[in-house]
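The complex appears here minus one protein chain, its other protein chains still in place.
What follows is chain A.
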Amino acid sequence: MTTTMQALGAQAAGGAVDWERVLRRRSFLELDALTRAEALLDDGTTRVLCGPFDRLESPWLVPQDVTPQSDDGVVVARGTVAGAPAVVLSIEQAFQGGGIGEVSGAKISEALRLAARAPMPAVLLLETGGVRLQEANLGLNAVAEICAALLELRPLAPVIGVVAGSVGSFGGLSIATGLCTRVIVTPEARIGLNGPAVIEQEAGVEEFDAADHDLIWAVDGGVQRHRTGLADALVIDDAGALRDAVRDAVAAGVAPAGRHRSERLDVLDARLATVDPAAPPAPERLPSLWGGTYEPPTAQRRPEPDQAEPGSSGTRSSMRPSDRGRTWIAALAGAAPEPVIDSVLRADTADSTYLAVVPDPDNPWYRARQGQVGVTECAALARTIRAVVAQDDGRPQRRAIVAVVDLPSQAYGRIEEMTGLYQAIAAAVDAADAARVAGHPLVTLVVGQALSGGFLAHGLQASRILALDAPGVEIHAMHRQAAAKITRRTVEQLDQLARTIPPLSYDVRQWATLGFCDGLLPVSDADHPTDADVRGVAAAVRVAAHDARTGPTDLSRRLDSDQAKTVRKASRAVREALTAQWSTR
(Lines give C-alpha, C1' and ligand atoms only; values in the text may rest on other atoms or scores of the structure.)
Protein backbone atom coordinates (compact mmCIF):
# COMPACT_ATOMS: atom_id res chain seq x y z
CA MET A 1 0.00 0.00 0.00
CA THR A 2 2.69 2.42 1.03
CA THR A 3 4.65 1.84 -2.15
CA THR A 4 1.58 2.21 -4.33
CA MET A 5 0.53 5.39 -2.63
CA GLN A 6 4.00 6.80 -2.91
CA ALA A 7 3.99 5.92 -6.57
CA LEU A 8 0.70 7.73 -6.94
CA GLY A 9 2.26 10.65 -5.20
CA ALA A 10 -0.40 10.71 -2.54
CA GLN A 11 1.89 9.88 0.32
CA ALA A 12 5.35 11.20 0.89
CA ALA A 13 7.72 9.82 3.52
CA GLY A 14 5.17 7.78 5.42
CA GLY A 15 2.49 10.45 5.81
CA ALA A 16 -1.25 9.90 5.60
CA VAL A 17 -2.80 9.17 2.23
CA ASP A 18 -4.36 12.28 0.74
CA TRP A 19 -7.10 10.96 -1.54
CA GLU A 20 -8.29 14.44 -2.48
CA ARG A 21 -4.84 15.11 -3.82
CA VAL A 22 -4.77 11.85 -5.80
CA LEU A 23 -8.00 12.77 -7.53
CA ARG A 24 -7.24 16.35 -8.43
CA ARG A 25 -3.54 16.07 -9.17
CA ARG A 26 -2.08 16.79 -12.58
CA SER A 27 0.75 14.38 -13.13
CA PHE A 28 4.07 16.06 -13.81
CA LEU A 29 5.70 12.77 -14.72
CA GLU A 30 3.47 12.36 -17.74
CA LEU A 31 4.55 15.69 -19.22
CA ASP A 32 7.23 16.10 -21.87
CA ALA A 33 10.19 18.47 -21.57
CA LEU A 34 8.37 21.55 -22.87
CA THR A 35 5.21 21.09 -20.83
CA ARG A 36 7.28 20.34 -17.72
CA ALA A 37 9.05 23.68 -18.22
CA GLU A 38 5.73 25.46 -18.80
CA ALA A 39 4.28 23.88 -15.67
CA LEU A 40 7.04 25.37 -13.51
CA LEU A 41 7.03 28.87 -14.99
CA ASP A 42 4.23 31.37 -14.36
CA ASP A 43 1.30 30.82 -16.71
CA GLY A 44 1.73 32.33 -20.13
CA THR A 45 5.28 33.53 -19.56
CA THR A 46 7.21 30.73 -21.30
CA ARG A 47 9.43 31.80 -24.17
CA VAL A 48 11.41 28.98 -25.79
CA LEU A 49 14.92 29.83 -27.00
CA CYS A 50 16.75 27.78 -29.62
CA GLY A 51 13.58 25.81 -30.24
CA PRO A 52 12.76 23.21 -32.91
CA PHE A 53 12.64 25.69 -35.79
CA ASP A 54 16.15 26.92 -35.09
CA ARG A 55 17.11 23.36 -36.07
CA LEU A 56 20.14 23.18 -33.83
CA GLU A 57 20.26 19.43 -34.09
CA SER A 58 23.20 17.17 -33.36
CA PRO A 59 25.60 16.88 -36.30
CA TRP A 60 26.87 13.51 -35.01
CA LEU A 61 23.76 11.33 -35.08
CA VAL A 62 22.86 11.18 -38.80
CA PRO A 63 26.30 9.78 -39.75
CA GLN A 64 25.59 7.02 -37.20
CA ASP A 65 22.14 6.30 -38.62
CA VAL A 66 20.38 7.74 -35.59
CA THR A 67 17.42 10.08 -36.19
CA PRO A 68 18.16 13.49 -34.63
CA GLN A 69 15.63 15.71 -32.87
CA SER A 70 15.22 19.31 -33.98
CA ASP A 71 16.04 20.79 -30.55
CA ASP A 72 18.48 18.01 -29.60
CA GLY A 73 16.33 17.12 -26.62
CA VAL A 74 16.80 20.18 -24.42
CA VAL A 75 14.21 22.92 -23.97
CA VAL A 76 15.58 26.31 -22.94
CA ALA A 77 12.61 28.28 -21.60
CA ARG A 78 12.73 31.79 -20.25
CA GLY A 79 9.83 33.12 -18.22
CA THR A 80 9.06 34.14 -14.69
CA VAL A 81 8.85 32.28 -11.40
CA ALA A 82 6.52 34.10 -8.99
CA GLY A 83 6.90 37.20 -11.14
CA ALA A 84 10.70 37.32 -11.37
CA PRO A 85 12.73 36.33 -14.44
CA ALA A 86 14.09 32.79 -14.49
CA VAL A 87 15.27 30.21 -16.99
CA VAL A 88 14.22 26.57 -17.06
CA LEU A 89 16.45 23.99 -18.74
CA SER A 90 14.42 20.89 -19.35
CA ILE A 91 15.85 17.65 -20.68
CA GLU A 92 13.60 15.53 -22.91
CA GLN A 93 14.05 12.06 -21.47
CA ALA A 94 12.23 10.34 -24.34
CA PHE A 95 14.93 11.40 -26.80
CA GLN A 96 18.06 9.25 -26.42
CA GLY A 97 17.24 8.67 -22.75
CA GLY A 98 17.98 12.31 -22.01
CA GLY A 99 21.61 11.70 -23.02
CA ILE A 100 23.76 14.82 -23.21
CA GLY A 101 25.39 15.46 -26.54
CA GLU A 102 27.34 18.36 -27.96
CA VAL A 103 24.35 20.56 -28.79
CA SER A 104 22.07 19.72 -25.86
CA GLY A 105 25.03 20.18 -23.51
CA ALA A 106 25.96 23.53 -25.03
CA LYS A 107 22.36 24.70 -24.69
CA ILE A 108 22.49 24.05 -20.95
CA SER A 109 25.96 25.48 -20.29
CA GLU A 110 25.50 28.57 -22.44
CA ALA A 111 22.09 29.29 -20.91
CA LEU A 112 23.62 29.04 -17.42
CA ARG A 113 26.36 31.45 -18.47
CA LEU A 114 23.85 33.91 -19.89
CA ALA A 115 21.79 33.63 -16.71
CA ALA A 116 24.91 34.61 -14.75
CA ARG A 117 25.44 37.81 -16.77
CA ALA A 118 22.26 39.48 -15.52
CA PRO A 119 21.74 37.10 -12.66
CA MET A 120 18.52 35.13 -12.67
CA PRO A 121 17.66 31.78 -11.11
CA ALA A 122 17.94 28.63 -13.20
CA VAL A 123 15.82 25.53 -12.82
CA LEU A 124 17.33 22.33 -14.20
CA LEU A 125 15.05 19.42 -15.03
CA LEU A 126 17.53 16.60 -14.85
CA GLU A 127 16.05 13.44 -16.34
CA THR A 128 19.05 11.94 -18.06
CA GLY A 129 21.02 8.75 -18.42
CA GLY A 130 24.17 10.89 -18.64
CA VAL A 131 26.55 11.39 -21.52
CA ARG A 132 25.12 10.42 -24.92
CA LEU A 133 27.52 7.71 -25.97
CA GLN A 134 27.13 8.47 -29.69
CA GLU A 135 28.88 11.76 -28.93
CA ALA A 136 31.10 10.35 -26.21
CA ASN A 137 33.97 12.79 -25.71
CA LEU A 138 31.97 15.86 -26.72
CA GLY A 139 29.24 14.83 -24.27
CA LEU A 140 31.76 14.23 -21.49
CA ASN A 141 33.28 17.65 -22.07
CA ALA A 142 29.79 19.19 -22.20
CA VAL A 143 29.15 17.87 -18.69
CA ALA A 144 32.38 19.51 -17.45
CA GLU A 145 31.30 22.78 -19.07
CA ILE A 146 27.81 22.53 -17.56
CA CYS A 147 29.32 22.02 -14.09
CA ALA A 148 31.62 25.04 -14.51
CA ALA A 149 28.78 27.23 -15.80
CA LEU A 150 26.50 26.12 -12.96
CA LEU A 151 29.20 27.08 -10.46
CA GLU A 152 29.54 30.46 -12.17
CA LEU A 153 25.84 31.17 -11.64
CA ARG A 154 25.39 29.60 -8.20
CA PRO A 155 26.89 32.44 -6.11
CA LEU A 156 24.77 34.98 -8.03
CA ALA A 157 21.37 33.29 -8.24
CA PRO A 158 19.98 29.99 -7.00
CA VAL A 159 20.28 26.95 -9.26
CA ILE A 160 17.45 24.55 -8.54
CA GLY A 161 17.71 20.90 -9.57
CA VAL A 162 14.44 19.07 -10.11
CA VAL A 163 14.45 15.29 -10.46
CA ALA A 164 10.82 14.32 -10.85
CA GLY A 165 11.35 10.88 -12.23
CA SER A 166 11.17 8.24 -14.90
CA VAL A 167 14.70 8.08 -16.34
CA GLY A 168 16.21 9.53 -13.18
CA SER A 169 19.34 11.65 -12.91
CA PHE A 170 22.28 9.41 -13.73
CA GLY A 171 25.73 9.56 -15.25
CA GLY A 172 27.74 12.73 -15.59
CA LEU A 173 24.85 15.11 -15.04
CA SER A 174 24.10 13.60 -11.64
CA ILE A 175 27.23 15.53 -10.65
CA ALA A 176 25.44 18.73 -11.66
CA THR A 177 22.57 17.64 -9.41
CA GLY A 178 25.09 17.47 -6.58
CA LEU A 179 26.23 21.04 -7.32
CA CYS A 180 22.77 22.64 -7.23
CA THR A 181 21.80 25.18 -4.58
CA ARG A 182 18.73 23.09 -3.81
CA VAL A 183 17.35 19.80 -5.09
CA ILE A 184 13.67 18.87 -5.39
CA VAL A 185 12.59 15.24 -5.84
CA THR A 186 9.43 13.16 -5.95
CA PRO A 187 9.17 9.60 -4.61
CA GLU A 188 9.56 8.45 -8.24
CA ALA A 189 12.92 10.20 -8.62
CA ARG A 190 16.24 8.41 -8.71
CA ILE A 191 19.65 10.03 -8.44
CA GLY A 192 22.87 8.11 -8.87
CA LEU A 193 26.17 8.22 -10.72
CA ASN A 194 26.12 4.69 -12.11
CA GLY A 195 22.78 3.16 -12.96
CA PRO A 196 22.01 -0.30 -11.55
CA ALA A 197 22.34 -2.00 -14.95
CA VAL A 198 25.88 -0.71 -15.56
CA ILE A 199 26.94 -1.76 -12.08
CA GLU A 200 25.52 -5.23 -12.57
CA GLN A 201 27.25 -5.46 -15.93
CA GLU A 202 30.61 -4.36 -14.53
CA ALA A 203 30.56 -5.96 -11.10
CA GLY A 204 28.05 -8.78 -11.28
CA VAL A 205 24.59 -9.40 -9.92
CA GLU A 206 25.93 -9.98 -6.38
CA GLU A 207 27.06 -6.36 -6.32
CA PHE A 208 23.86 -4.89 -7.70
CA ASP A 209 20.81 -6.79 -8.90
CA ALA A 210 19.40 -4.41 -11.49
CA ALA A 211 16.13 -6.36 -11.50
CA ASP A 212 15.57 -5.66 -7.80
CA HIS A 213 13.19 -2.72 -7.94
CA ASP A 214 13.05 -2.27 -4.17
CA LEU A 215 16.83 -2.23 -3.88
CA ILE A 216 17.14 0.38 -6.64
CA TRP A 217 14.74 2.74 -4.89
CA ALA A 218 16.25 2.01 -1.50
CA VAL A 219 19.64 3.13 -2.86
CA ASP A 220 18.85 5.82 -5.46
CA GLY A 221 15.23 6.76 -4.76
CA GLY A 222 13.88 10.23 -4.07
CA VAL A 223 12.60 9.32 -0.61
CA GLN A 224 15.99 7.92 0.39
CA ARG A 225 17.91 10.88 -1.02
CA HIS A 226 15.60 13.24 0.88
CA ARG A 227 15.77 11.28 4.14
CA THR A 228 19.56 11.37 4.01
CA GLY A 229 19.73 15.10 3.34
CA LEU A 230 20.85 14.79 -0.29
CA ALA A 231 17.63 16.43 -1.51
CA ASP A 232 15.95 19.44 0.09
CA ALA A 233 12.31 18.90 -0.78
CA LEU A 234 10.24 15.79 -1.40
CA VAL A 235 6.97 16.49 -3.16
CA ILE A 236 4.26 14.40 -4.76
CA ASP A 237 3.91 13.94 -8.49
CA ASP A 238 1.71 16.94 -9.08
CA ALA A 239 2.50 19.85 -11.37
CA GLY A 240 1.11 22.34 -8.85
CA ALA A 241 3.11 20.88 -5.98
CA LEU A 242 6.30 20.98 -8.03
CA ARG A 243 5.66 24.57 -9.07
CA ASP A 244 5.15 25.55 -5.42
CA ALA A 245 8.35 23.75 -4.44
CA VAL A 246 10.31 25.53 -7.19
CA ARG A 247 8.91 28.90 -6.08
CA ASP A 248 9.93 28.18 -2.48
CA ALA A 249 13.40 27.06 -3.55
CA VAL A 250 13.92 30.14 -5.72
CA ALA A 251 12.57 32.46 -2.99
CA ALA A 252 15.12 31.04 -0.53
CA GLY A 253 17.81 32.69 -2.68
CA VAL A 254 21.47 31.85 -2.96
CA ALA A 255 23.17 29.80 -0.28
CA PRO A 256 26.10 31.40 1.57
CA ALA A 257 29.57 30.51 0.30
CA GLY A 258 30.80 27.32 1.89
CA ARG A 259 27.31 26.03 2.69
CA HIS A 260 26.52 24.13 -0.51
CA ARG A 261 26.55 20.35 -0.20
CA SER A 262 29.42 20.12 -2.64
CA GLU A 263 31.47 22.43 -0.39
CA ARG A 264 30.70 20.58 2.85
CA LEU A 265 33.75 18.34 3.04
CA ASP A 266 33.23 18.08 6.79
CA VAL A 267 29.92 16.33 6.16
CA LEU A 268 31.30 14.16 3.38
CA ASP A 269 34.22 12.97 5.50
CA ALA A 270 32.11 12.39 8.61
CA ARG A 271 29.47 10.47 6.69
CA LEU A 272 31.99 8.27 4.92
CA ALA A 273 33.60 7.49 8.28
CA THR A 274 30.36 5.85 9.41
CA VAL A 275 30.40 3.35 6.54
CA ASP A 276 32.64 0.30 6.52
CA PRO A 277 32.50 -1.09 2.99
CA ALA A 278 33.31 -4.58 4.28
CA ALA A 279 30.27 -4.46 6.56
CA PRO A 280 28.03 -1.73 5.25
CA PRO A 281 24.73 -0.63 6.77
CA ALA A 282 21.61 -1.49 4.83
CA PRO A 283 20.26 1.47 2.87
CA GLU A 284 17.27 1.74 5.20
CA ARG A 285 19.66 2.32 8.12
CA LEU A 286 21.31 5.34 6.49
CA PRO A 287 18.62 7.91 7.37
CA SER A 288 19.02 7.25 11.09
CA LEU A 289 22.81 7.02 10.75
CA TRP A 290 23.24 10.22 8.77
CA GLY A 291 20.17 12.29 9.56
CA GLY A 292 17.90 14.17 7.18
CA THR A 293 19.91 17.38 6.98
CA TYR A 294 23.30 17.66 5.34
CA GLU A 295 25.25 18.04 8.57
CA PRO A 296 27.89 15.84 10.17
CA PRO A 297 26.18 12.77 11.63
CA THR A 298 26.06 12.37 15.37
CA ALA A 299 26.71 8.60 15.22
CA GLN A 300 30.24 7.98 16.44
CA ARG A 301 30.63 4.29 15.84
CA ARG A 302 30.17 2.28 12.75
CA PRO A 303 26.95 0.33 13.05
CA GLU A 304 26.75 -3.42 13.20
CA PRO A 305 26.89 -4.77 9.67
CA ASP A 306 23.64 -5.72 8.06
CA GLN A 307 24.73 -6.23 4.49
CA ALA A 308 26.75 -9.30 3.59
CA GLU A 309 30.44 -8.92 2.92
CA PRO A 310 31.23 -9.24 -0.75
CA GLY A 311 32.39 -12.61 -2.00
CA SER A 312 35.37 -12.82 -4.28
CA SER A 313 32.99 -12.02 -7.14
CA GLY A 314 32.13 -8.70 -5.50
CA THR A 315 35.66 -7.47 -6.02
CA ARG A 316 35.97 -8.60 -9.60
CA SER A 317 36.59 -5.96 -12.21
CA SER A 318 37.28 -5.80 -15.91
CA MET A 319 39.68 -2.97 -15.15
CA ARG A 320 43.40 -3.54 -14.81
CA PRO A 321 45.53 -1.56 -12.39
CA SER A 322 48.19 0.60 -14.00
CA ASP A 323 51.38 2.08 -12.54
CA ARG A 324 51.58 5.06 -14.82
CA GLY A 325 50.03 7.54 -12.40
CA ARG A 326 52.52 6.60 -9.69
CA THR A 327 55.42 6.62 -12.15
CA TRP A 328 54.69 10.01 -13.65
CA ILE A 329 53.82 11.90 -10.48
CA ALA A 330 57.14 10.82 -8.95
CA ALA A 331 59.07 11.60 -12.12
CA LEU A 332 57.55 15.05 -12.62
CA ALA A 333 57.84 16.15 -9.01
CA GLY A 334 61.33 14.70 -8.74
CA ALA A 335 60.50 13.35 -5.31
CA ALA A 336 58.59 10.49 -3.75
CA PRO A 337 54.91 11.45 -3.52
CA GLU A 338 53.05 11.43 -0.21
CA PRO A 339 49.80 9.53 0.14
CA VAL A 340 46.79 11.71 1.02
CA ILE A 341 45.08 8.36 1.34
CA ASP A 342 46.64 5.21 -0.08
CA SER A 343 44.89 5.69 -3.44
CA VAL A 344 45.51 9.43 -3.79
CA LEU A 345 49.08 10.69 -4.09
CA ARG A 346 50.34 14.19 -3.68
CA ALA A 347 53.72 15.64 -4.58
CA ASP A 348 54.85 19.21 -4.06
CA THR A 349 57.50 21.33 -5.71
CA ALA A 350 58.27 25.00 -5.15
CA ASP A 351 55.51 26.18 -7.50
CA SER A 352 53.25 23.19 -8.08
CA THR A 353 51.16 20.55 -6.36
CA TYR A 354 50.71 17.31 -8.26
CA LEU A 355 47.81 14.94 -7.59
CA ALA A 356 47.18 11.42 -8.86
CA VAL A 357 44.60 8.71 -8.17
CA VAL A 358 46.38 5.35 -8.17
CA PRO A 359 45.48 1.69 -7.67
CA ASP A 360 45.41 0.43 -4.09
CA PRO A 361 44.92 -3.34 -3.87
CA ASP A 362 43.92 -2.99 -0.20
CA ASN A 363 41.42 -0.18 -0.68
CA PRO A 364 38.61 -0.92 1.79
CA TRP A 365 36.25 0.45 -0.85
CA TYR A 366 36.77 -2.68 -2.89
CA ARG A 367 35.24 -1.29 -6.10
CA ALA A 368 38.06 1.26 -6.31
CA ARG A 369 41.06 -1.05 -6.07
CA GLN A 370 42.19 -0.75 -9.70
CA GLY A 371 42.61 3.03 -9.61
CA GLN A 372 38.96 4.00 -10.05
CA VAL A 373 37.82 7.28 -8.54
CA GLY A 374 35.48 6.43 -5.67
CA VAL A 375 33.98 8.30 -2.75
CA THR A 376 37.09 8.49 -0.57
CA GLU A 377 39.27 9.47 -3.55
CA CYS A 378 36.92 12.37 -4.30
CA ALA A 379 36.96 13.49 -0.68
CA ALA A 380 40.77 13.34 -0.60
CA LEU A 381 41.11 15.28 -3.86
CA ALA A 382 38.64 17.94 -2.74
CA ARG A 383 40.24 18.32 0.69
CA THR A 384 43.74 18.65 -0.78
CA ILE A 385 42.73 21.18 -3.42
CA ARG A 386 40.77 23.27 -0.91
CA ALA A 387 43.78 23.28 1.43
CA VAL A 388 46.11 24.43 -1.36
CA VAL A 389 43.72 27.24 -2.28
CA ALA A 390 43.47 28.33 1.36
CA GLN A 391 47.26 28.22 1.86
CA ASP A 392 47.87 30.40 -1.17
CA ASP A 393 45.29 33.03 -0.20
CA GLY A 394 47.02 36.39 -0.21
CA ARG A 395 50.21 35.12 -1.82
CA PRO A 396 51.39 37.00 -4.90
CA GLN A 397 51.30 33.91 -7.04
CA ARG A 398 49.11 30.86 -6.60
CA ARG A 399 50.58 27.40 -7.15
CA ALA A 400 49.86 25.34 -10.20
CA ILE A 401 47.76 22.26 -9.47
CA VAL A 402 48.63 19.43 -11.82
CA ALA A 403 46.30 16.44 -12.16
CA VAL A 404 48.28 13.40 -13.31
CA VAL A 405 45.58 11.22 -14.81
CA ASP A 406 45.55 7.49 -15.34
CA LEU A 407 42.25 6.12 -14.18
CA PRO A 408 40.03 3.40 -15.59
CA SER A 409 36.79 5.17 -14.53
CA GLN A 410 34.76 6.03 -11.46
CA ALA A 411 34.00 3.20 -9.02
CA TYR A 412 31.04 1.01 -9.99
CA GLY A 413 29.48 -0.22 -6.75
CA ARG A 414 26.31 -0.53 -4.72
CA ILE A 415 27.80 1.00 -1.58
CA GLU A 416 29.26 3.87 -3.59
CA GLU A 417 25.80 4.65 -4.96
CA MET A 418 24.19 4.29 -1.55
CA THR A 419 26.61 6.81 -0.06
CA GLY A 420 26.14 9.18 -2.99
CA LEU A 421 29.15 8.89 -5.31
CA TYR A 422 27.63 11.68 -7.43
CA GLN A 423 27.70 14.00 -4.42
CA ALA A 424 31.33 13.08 -3.68
CA ILE A 425 32.35 13.74 -7.29
CA ALA A 426 30.49 17.05 -7.09
CA ALA A 427 32.74 17.96 -4.14
CA ALA A 428 35.86 17.20 -6.21
CA VAL A 429 34.52 19.14 -9.20
CA ASP A 430 33.54 22.09 -7.00
CA ALA A 431 37.00 22.20 -5.40
CA ALA A 432 38.79 22.07 -8.76
CA ASP A 433 36.56 24.76 -10.24
CA ALA A 434 37.07 26.96 -7.17
CA ALA A 435 40.85 26.62 -7.51
CA ARG A 436 40.72 27.59 -11.18
CA VAL A 437 38.46 30.56 -10.51
CA ALA A 438 40.73 31.68 -7.64
CA GLY A 439 43.60 31.86 -10.12
CA HIS A 440 45.46 28.60 -9.69
CA PRO A 441 46.70 27.30 -13.03
CA LEU A 442 44.99 23.91 -13.31
CA VAL A 443 46.86 21.61 -15.66
CA THR A 444 45.78 18.09 -16.48
CA LEU A 445 48.27 15.59 -17.85
CA VAL A 446 46.75 12.37 -19.15
CA VAL A 447 49.36 9.62 -19.00
CA GLY A 448 47.07 6.59 -19.42
CA GLN A 449 43.34 6.11 -19.29
CA ALA A 450 40.99 8.98 -18.56
CA LEU A 451 37.54 7.53 -18.63
CA SER A 452 34.06 8.65 -17.81
CA GLY A 453 33.06 10.05 -14.41
CA GLY A 454 36.56 9.40 -13.12
CA PHE A 455 37.92 12.00 -15.53
CA LEU A 456 35.09 14.41 -14.66
CA ALA A 457 36.16 14.12 -11.02
CA HIS A 458 39.89 14.38 -11.65
CA GLY A 459 41.08 16.33 -14.66
CA LEU A 460 38.25 17.76 -16.73
CA GLN A 461 37.93 21.04 -14.83
CA ALA A 462 41.44 22.06 -15.86
CA SER A 463 42.31 25.25 -17.69
CA ARG A 464 44.87 23.32 -19.77
CA ILE A 465 44.76 19.65 -20.78
CA LEU A 466 47.81 17.79 -22.05
CA ALA A 467 48.06 14.14 -23.00
CA LEU A 468 50.89 11.80 -23.82
CA ASP A 469 50.92 10.69 -27.43
CA ALA A 470 51.57 7.05 -26.61
CA PRO A 471 49.93 3.63 -26.72
CA GLY A 472 47.51 3.07 -23.85
CA VAL A 473 46.52 6.74 -23.59
CA GLU A 474 42.75 6.78 -23.92
CA ILE A 475 40.18 9.43 -23.18
CA HIS A 476 36.52 8.50 -23.39
CA ALA A 477 33.07 8.60 -21.82
CA MET A 478 32.98 4.88 -21.15
CA HIS A 479 35.17 1.84 -21.67
CA ARG A 480 34.81 0.04 -24.98
CA GLN A 481 32.80 -3.03 -24.02
CA ALA A 482 30.20 -1.10 -22.06
CA ALA A 483 29.91 1.64 -24.69
CA ALA A 484 29.38 -0.99 -27.39
CA LYS A 485 26.74 -2.76 -25.36
CA ILE A 486 24.78 0.38 -24.52
CA THR A 487 24.77 1.67 -28.11
CA ARG A 488 23.87 -1.85 -29.34
CA ARG A 489 26.97 -2.27 -31.44
CA THR A 490 29.91 -4.64 -31.49
CA VAL A 491 33.29 -3.35 -30.38
CA GLU A 492 34.41 -3.72 -34.03
CA GLN A 493 31.50 -1.60 -35.29
CA LEU A 494 32.30 1.02 -32.67
CA ASP A 495 35.94 1.16 -33.75
CA GLN A 496 34.88 1.37 -37.39
CA LEU A 497 32.53 4.31 -36.72
CA ALA A 498 35.18 6.03 -34.60
CA ARG A 499 37.44 6.29 -37.65
CA THR A 500 35.14 8.90 -39.18
CA ILE A 501 33.46 10.34 -36.08
CA PRO A 502 36.16 11.94 -33.90
CA PRO A 503 34.21 12.26 -30.59
CA LEU A 504 33.65 8.49 -30.61
CA SER A 505 37.29 7.61 -30.99
CA TYR A 506 39.44 5.98 -28.31
CA ASP A 507 42.52 7.24 -30.16
CA VAL A 508 44.02 10.16 -28.28
CA ARG A 509 45.06 11.79 -31.56
CA GLN A 510 41.42 11.98 -32.57
CA TRP A 511 40.50 13.32 -29.14
CA ALA A 512 43.12 16.01 -29.66
CA THR A 513 41.14 17.36 -32.63
CA LEU A 514 38.05 18.20 -30.57
CA GLY A 515 39.16 21.62 -29.43
CA PHE A 516 40.12 21.09 -25.80
CA CYS A 517 43.58 19.58 -26.11
CA ASP A 518 46.44 21.96 -25.33
CA GLY A 519 49.20 19.60 -26.31
CA LEU A 520 49.86 16.05 -27.38
CA LEU A 521 53.26 15.10 -26.03
CA PRO A 522 55.31 12.39 -27.74
CA VAL A 523 57.29 10.12 -25.41
CA SER A 524 59.43 7.09 -26.13
CA ASP A 525 57.92 5.00 -23.32
CA ALA A 526 54.86 6.00 -21.29
CA ASP A 527 55.31 3.12 -18.83
CA HIS A 528 59.03 3.59 -18.22
CA PRO A 529 59.78 7.18 -19.22
CA THR A 530 63.34 8.11 -20.05
CA ASP A 531 64.96 11.22 -18.61
CA ALA A 532 64.36 12.96 -21.91
CA ASP A 533 60.68 11.97 -21.80
CA VAL A 534 60.31 13.43 -18.33
CA ARG A 535 62.17 16.63 -19.22
CA GLY A 536 60.02 17.18 -22.28
CA VAL A 537 56.75 16.58 -20.47
CA ALA A 538 57.78 18.66 -17.45
CA ALA A 539 58.61 21.56 -19.74
CA ALA A 540 55.21 21.29 -21.44
CA VAL A 541 53.46 21.27 -18.06
CA ARG A 542 55.41 24.38 -17.01
CA VAL A 543 54.48 26.19 -20.20
CA ALA A 544 50.81 25.21 -19.81
CA ALA A 545 50.79 26.44 -16.21
CA HIS A 546 52.44 29.69 -17.26
CA ASP A 547 49.95 30.24 -20.08
CA ALA A 548 47.02 29.45 -17.81
CA ARG A 549 47.97 32.36 -15.54
CA THR A 550 47.12 34.86 -18.25
CA GLY A 551 44.18 32.98 -19.78
CA PRO A 552 40.52 32.99 -18.77
CA THR A 553 39.63 31.30 -15.47
CA ASP A 554 36.54 29.71 -17.03
CA LEU A 555 36.48 26.94 -19.67
CA SER A 556 35.66 29.22 -22.63
CA ARG A 557 38.95 28.39 -24.37
CA ARG A 558 37.53 24.98 -25.20
CA LEU A 559 35.02 26.71 -27.44
CA ASP A 560 37.35 29.38 -28.78
CA SER A 561 40.34 27.27 -29.78
CA ASP A 562 41.18 26.96 -33.48
CA GLN A 563 40.09 23.34 -33.54
CA ALA A 564 36.83 24.09 -31.77
CA LYS A 565 36.05 26.55 -34.56
CA THR A 566 35.76 23.62 -36.96
CA VAL A 567 34.88 20.57 -34.86
CA ARG A 568 32.58 22.32 -32.36
CA LYS A 569 30.76 24.48 -34.90
CA ALA A 570 27.46 23.24 -33.52
CA SER A 571 28.30 24.34 -29.97
CA ARG A 572 29.38 27.73 -31.25
CA ALA A 573 26.14 28.07 -33.21
CA VAL A 574 24.24 27.38 -29.98
CA ARG A 575 26.20 30.07 -28.15
CA GLU A 576 25.53 32.58 -30.93
CA ALA A 577 21.82 31.82 -31.25
CA LEU A 578 21.15 31.72 -27.52
CA THR A 579 22.98 35.00 -26.97
CA ALA A 580 20.98 36.63 -29.78
CA GLN A 581 17.66 35.31 -28.49
CA TRP A 582 18.30 35.74 -24.76
CA SER A 583 16.90 39.24 -24.30
CA THR A 584 15.12 40.10 -27.52
CA ARG A 585 12.52 38.68 -29.92
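The rule is simple: a residue touches a chain if its C-beta (ideal position, glycine included) is under 8 Å from a C-beta of that chain, and two chains touch if they have at least 3 such contacts; residues count from 1.
What we mean here is this: contacts and distances are computed from a predicted model.
Enquirer: Given that one chain of this complex has been left out, which of "Malonate decarboxylase acyl carrier protein", "Small RNA 2'-O-methyltransferase", "ABC transporter permease" or "Circularly permuted type 2 ATP-grasp protein" is its protein name according to UniProt?
Expert: Looking only at the record, the undisplayed chain corresponds to "Malonate decarboxylase acyl carrier protein".
Enquirer: Out of A:69, A:349 or A:561, point to the residue that touches the absent chain in the complete complex.
Expert: A:69
Enquirer: Give me the chain A residues in contact with the hidden chain, please.
Expert: Touch set of chain A with respect to the missing chain: 32-33, 51-53, 62, 65-70, 73, 92, 94-95.
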